[in-house]
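In this view, the complex is presented without one of its protein chains, the others remaining in place.
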Amino acid sequence: MKFDVIIIGAGLMGFSSALQLSLRGQSCLVLDKDAAGRHASGVNAGGLRRLNRHPAEIPLSVAAAQRWQNISDLVGSDCDARFPGQVRIAENDEDMEKLCARANLVSGLGYNHEQIIDATALYRMVPELKQGCVGALYCEGDGYARPYHALTAFRTSACQLGTEYRPASRVLGALFGNGLWTVTTEKGSFSARVLLNCAGAWANEFAKLFGEAVPMEARAPMMMVTERLPYFLEPVIGAASRKLSFKQMQNGTLLIGGAHLATLDFEKEQTQLDWRKLAVSARTVLTLFPQLKDVRIVRAWAGIEGFTTDGLPVISPSSTSENLFHCFGFSAHGFQLSPIVGEVMADLVIKGDSELPISPFSIDRFSPNQQT
Amino acid sequence: MFTRSDDEKSKPVLFYLNGRQVQGQESDTIASALLLNGIATNRKSVLANQPRGPACLMGVCYECLVTINGKHNQQACQHLIEEGMRVETSTEAGSYDQS
Partner (left out) sequence: MKRAPKQAVMTKAEQYDTVIIGAGPAGMSAAITCSEYGAKTLVLDEQMSPGGQIYRGISHQQAQHKALLGPDYLKGEQLVNAFIHSSAQYQPSTRVWHLDDDRHAHFSVDGGAGIVKAKSLIISSGAMERPLPFKGWTLPGVMYAGAAQILFKSHRLVPSENTIVAGSGPLLYLLVWQYLQAGRKIKAVVDFASFNNKVSSLKYLPKALLAYPYLLKGMKYQREIKKAGIPIFTGAKRLTAIANKQNNLEVNCLDKITFEDNSGIHSLQCEHLLTHFGIIPRIQFTQLLGCEHDWDERQLCWKPNVSRWGETSKAGIYVAGDGASITGAVTAELSGKLAALHSLKEQGHIEIAERESLAMPCFKAREQDAYIRPFLEAYFKPPQEMLSHPDPETILCRCEDVTAQDLANAIDAGHENINEIKFFTRCGMGPCQGRQCGQSVAHFVANTRNEPVSAVGSYRARPPVSNLSLGELATLYPEEKE
């Protein structure tokens, strides 16, 4: 069977790319060894965050934020997105200094979405916060959505435009010849002019296949979610000197992350939660919100995600093969970028270039002695 | 309505149910005390806002959630009543677990 584009990976990056390519008349096939959103895309924290991004990601993130504001126009669903803002709390003057330096950095780059706010403004926004905090770095319009719903919306709209989706079809190999990619899977072979590697934590295996493995590791960041509570917390919470990302979802549950890692057996795709770290996470939450001590944790889990050594994704054409493009390594902060990354990938495929500054994400940026 | 099957004298325990003082016995859980006092409904369901009452009485259904001394979402069937305890059902205190 022949397509214009074959995409490995039925996560958000894969379907966002498929959607954009389909909008431009390309026929797409999305392949996955599991089901859509089985891994990072389905189980992440749903954060829509521009705040505290690596400067290289800021242009993409700012563009993505605009897409999220009207996401319903793009994918026919609002993905339950909310935009109550995000704060990065300074508990003391030292924290505040760090945050001010950051604010200056960002405004120096010409962006004004990160603003310092004082204690009065902070407590107006987060009245339930423990006493004694001195201020925060605030990003208006940041927020969150529901990841699996977003993924479903991207999948549905891509498929409505003709994208074919095949789960349980692990890709075994891919060869380029006579202007065509032939992709072999456990459920048969397919061919296309163009191949996209959006395989998340498994993308490096494919990159290796094409002679361009990058220094990336699969890791399993942990999350906890609580029972539903009456609504008391508007903005998403982070803290300048703590590993914490904490929000109250649309349905009243609290979602607690902080990038603490579980133990991962990548081969078996099994994670073992690290309760030491989860205990630390619980203490962190209670330090900032002591009144939550009796709140019940309903579920804890870890998702499998790809982390590059520099924490930046790979969004680029292949450095070794024709008509091959890579899109992976989002290091636990890809969700928000997904609508814009799909546009970038479509631009790369069709025009050969993107208007957004993506050279920091080039696959050949890793120095030779870093490559595996 | 549930009633005691015998008049065996067991130590009475006085506690507060939605601000009103009621009586149970020493071995009563909050759930059994609620039912004994004719209260079949202790909360409303999270989305459809429908009344719910205890279903399993053994801690696996999580329907019997009440507020105990200010602590929310406690299973009434897993707590013995205590002298002076303040128990609130969410049908009286407002729908606690609405999203």
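We call the chains A and B, going by the order they appear; numbering starts again at 1 in every chain.
Note that in this section contacts are C-beta pairs under 8 Å (C-beta built on N, C-alpha and C of every residue); 3 or more make two chains touch, one makes a residue touch a chain.
Keep in mind the model is a prediction, meaning the values are calculated, not measured.
Among A:1, A:109, A:175 or A:279, only A:279 touches the chain that is left out of the view. Although one chain is not displayed, subunit B still touches it through residues 1-6, 8, 25, 27-29, 32, 35-36, 39-41, 45-48, 50-63, 65, 73, 75, 77-78, 80, 91. Where subunit A meets the omitted chain, the residues involved are 35-37, 42, 148-149, 152, 155-156, 159, 167, 226-227, 242-243, 251, 272-273, 275-280, 282-286, 292-301.
The rule is simple: only the chains that are shown with their structure count from here on.
Averaged C-alpha coordinates give centres for subunit A and subunit B that are 44 Å from one another.
The residues of subunit B lying in touch with subunit A in their complex are 46, 71-73, 96-99. Listing the residues of subunit A that touch subunit B in their complex gives 227-230, 250-252, 294, 296.
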